[in-house]
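Notes follow once the structure below has been shown.
The other protein chains are all here in position, but one chain of the complex has been omitted.
Should a chain be cited, it is by its letter among A, B and C, assigned in written order, with residues numbered from 1 in that chain.
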């Protein structure tokens, strides 16, 4: 660390704004997911079969919505836990955080691509790679925070969280080559990785 | 409660962020409702009849917008009142809260489905079931908060609020089988349930 | 005022959340306006004439965007000034505030309707009536706050602000019957009304 942090008068407010801005981007991205589900217009005549069929056509979109909601929720929790450890505002956090947010803000597109073409190799790979890149950028943010404040000893848990998401997203990416339709279950292994890595830390 | 809460240094900020994130999702979901109303393009020539007809075609969408705005507003107030009783941040609130938010974020879709196909059995049932599931998830959140902090005695009011929304949504769901076009008036009984349940508590 | 206000432990946080939620709805509504401007797809070949024509077709949408941005900004400032005078949270403010927000959240639709059909009587009347209803709901909110806290003497300025918006919107509505294409200039008289009414107060 050769450069001095550019501390400003409004340091506390600055950190709060950074956190707030990030939270807002997470909240907007997670709520925009629903706009990508196309609303069916049914025939005017009462026709239950048409409605059931329309719902069946939408099942992939519902699945993609639910999955991405949980995934963004998980990413947000990692960010939440991480920022708890940042006590002083440092402008050098800005860009790593912004790149992470860019990946989050891109999720509604990947989600819609997955939901519109569920079970296909290309869109599944694209979706899982989006997750992997997001997880990597999250891991970089953890590293940046550790570098700026090396005394922070409690960051182990957050680093494990970020590593677990990376492992889950990596597994999903690998699974795409075997079974694209089921590759997203890689993300379901995240709680397992968290527990495993956490045990390693305690030893 | 066998597990210890993972209290962190930034406990107060953590709770604030959780509340903030929830508020943002509510605010975005409630404001996105309007995007589901299709904007009519009228003929260039002045033609009042065409405009009046276009407005008449939009009446179901206007109705669905207004109804869901009030419903999400009601859900937000329940959440608002509930979170007032949470004084310390507990990470175990995260996922129950996230599932509740997922149901809220899904509302714009159900609303658009209802508005595009008003009076039909299928979409009305789908909409009312969305409300019922959201109300149930809200009730579960109340229960979770009660479990984490059993000394909280003022939660009775909030539990009643959540129960009332559940009763209203349940009544709407039942009414769908009788008269889908008017089933949403079940939600209008919520203030009645609140008053009734509140009276029971005072006795 | 026969009912007691339901003061809660988290009174200060409650008020903050109410203000925050309102701000978020204003911010989202004002930023969603841009989504209603349709993006033209030009021919691949370089064709400046096609681009200029596309821009000319969009002029009404640009106008509606700018107008509604300023109008929602004006409404937000009124709300901002108003809430400065609310010092204790009162749940009875909830619904009047929610109805006001509903009118604000509806603005993107009215704006898109105006932008897609500029100069037509019907859409202009619809837009101006939306403004008038919003202004009326804002005035009701002022009255509600005055009723809940009658000692508040500084509310005169805010009441004048709300009255001025109402006068401007009313004038626009009347002008629609004379010249729909130019009726929105009624809103431009708001600063004039503010000055006039303010002078009356000082006397």
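As a working rule, a residue touches a chain if its C-beta (ideal position, glycine included) is under 8 Å from a C-beta of that chain, and two chains touch if they have at least 3 such contacts.
On a predicted model such as this, the values are computed, not experimentally measured, just so you know.
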{"item": "Missing chain: touched chains present in the view", "value": "A, C"}
{"item": "Contacting the left-out chain in the complete assembly, out of A:29, A:42, A:82 or A:135", "value": "A:29"}
{"item": "Residue touching the undisplayed chain, where the options are A:116, A:163 or A:198", "value": "A:116"}
{"item": "Where the missing chain touches subunit C, by residue", "value": "19-20, 23-24, 26-28, 30-35, 37, 39-42, 46, 48, 51-52, 55, 65-66, 69-70, 73, 76-77, 80-81, 83-85, 87, 154"}
{"item": "Residues from subunit A at the interface with the omitted partner, ascending", "value": "8-10, 13-14, 17-18, 20-21, 24-25, 28-29, 32, 35-36, 94-95, 98, 101-102, 105-109, 112-113, 116-117, 120-123, 126"}
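By our rule, only the chains that are shown with their structure count from here on.
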{"item": "Chain contact graph, described as a line, ring, star, complete graph or other shape", "value": "line"}
{"item": "By mean Cα position, the chain sitting nearest the middle", "value": "B"}
{"item": "Fitted rotation between subunit B and its twin subunit C in degrees, CA, nearest 5", "value": "90"}
{"item": "Whole-Å gap separating subunit A and subunit C, where each centre is the average of the chain's CA atoms", "value": "35"}
{"item": "Distance from the mean Cα position of subunit B to that of subunit A, given in whole angstrom", "value": "25"}
{"item": "Junction residues of subunit C - those touching two or more other chains", "value": "none"}
